[in-house]
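Below you'll find the structure I mean.
One chain of protein is taken out of this complex; the other chains stay put.
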Amino acid sequence: MINEGYVVAGYLLTFLGLGAYAAWILIRGRRLSARVPEERRRWM
Amino acid sequence: MLADARLVAGKDLRIERRARVATNQVAPFAILVLVLFAFALDPDRGILDRATAGLYWVAVLLSTVLAVQRAYAIEATDGVPDALRLSGLDPAAVFLGKTAALGLQLLVLEALLLIGVTVLYTTELAGPVLLAATCLAATVGLASAGSLYGVLAAGLRVRETLLPLLLLPVVAPVLIGATRAFEAALAGAPGDGWPWCGLLTIFAAIYVTFGMLAFGPLMEEL
Partner (left out) sequence: MTQTTTTLTGAPAHTGSRGSRIVGILAAVGALALLVFALVLSPADRIQGEAVRLIYLHVPAAFAMYGAVILLGVSSAMWLRRKSRGWDVLGAAAAEVGLVFTGLTLMTGMLWGRPTWGVYWVWDARLTTTAMLAILLAGYLALRRVPASEESRARRAAVAGLLVVVDLPLIHYSVDWWRTLHQDATISTTDAKIDGLMLFTLFLAIVVAGLVLAWLLIHRFRLAWLEAEAEEGGLDRALAERRAEAEVSA
């Protein structure tokens, strides 16, 4: 049925989208952490 | 403080009188928008009549962006901001003055546009009291939001594209309220429109207050 298609699309896009965003944050976080000296990496 | 505000307003209006940007550029632009809408919407098919209120206020909004752009561009080139900062004037007064000057220019623009729709769209200006009140309330809101976002984007090189993106979503309630009020007035049912005028007044009050509070820290950016 057509309705299921929308549901699947919605869940796929949501989980993949959030996953991609999370991955981007983590990867970029690692890259920048390497460039910043240890004592200045965190806020507290 | 009101005296200071009048001082700043006078300065802004005098700069405008000398530069004549509002009269030479913004006003023709506003009329141009009306004409463009007529091209797009075919006056003979009645869409223009029904959409007059909305088109009018879209024209006002677009012209407001232009007016704000120019107001802050002129300032930036003359070293005025430093003078303002050093003058020791209360930032709230500076804000009120700039808002008043911008508001006055917008009111003139709106009057011109009213003539424009009367002539170009053959609109009958029914409910003049509501029309006038709407223009007044909407203008205070537009001018205060415009002054506030103008200084927010002041001095940034991308100001031309950033200011519309920042300002226009914010004044969407003005567009909604003013259009509904105008529609009610033009349709001969002003009773429906006065509540919308009330919304405009609330918007104006919020933005004038916020502007007076936020202008202090922001003046460093001028």
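First chain written, first letter: the chains are A and B, and each begins at residue 1.
By our rule, contacts are C-beta pairs under 8 Å (C-beta built on N, C-alpha and C of every residue); 3 or more make two chains touch, one makes a residue touch a chain.
Note that the coordinates shown come from a computational prediction; the quantities given were computed from them, not determined experimentally.
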Residue by residue, what part of chain B touches the chain that was omitted?
148, 152-153, 156-158, 162, 165-166, 169-170, 172-173, 176-177, 180, 199, 202-203, 206, 210, 214, 217-218, 220-221
Where chain A meets the chain that is not shown, the residues are 1-4, 6-7, 9-11, 13-15, 17-18, 21-22, 25-26, 28-30, 32-44
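Going forward, only the chains that are shown with their structure count from here on.
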Between chain B and chain A, distance of the C-alpha-averaged centres to the nearest whole Å
41
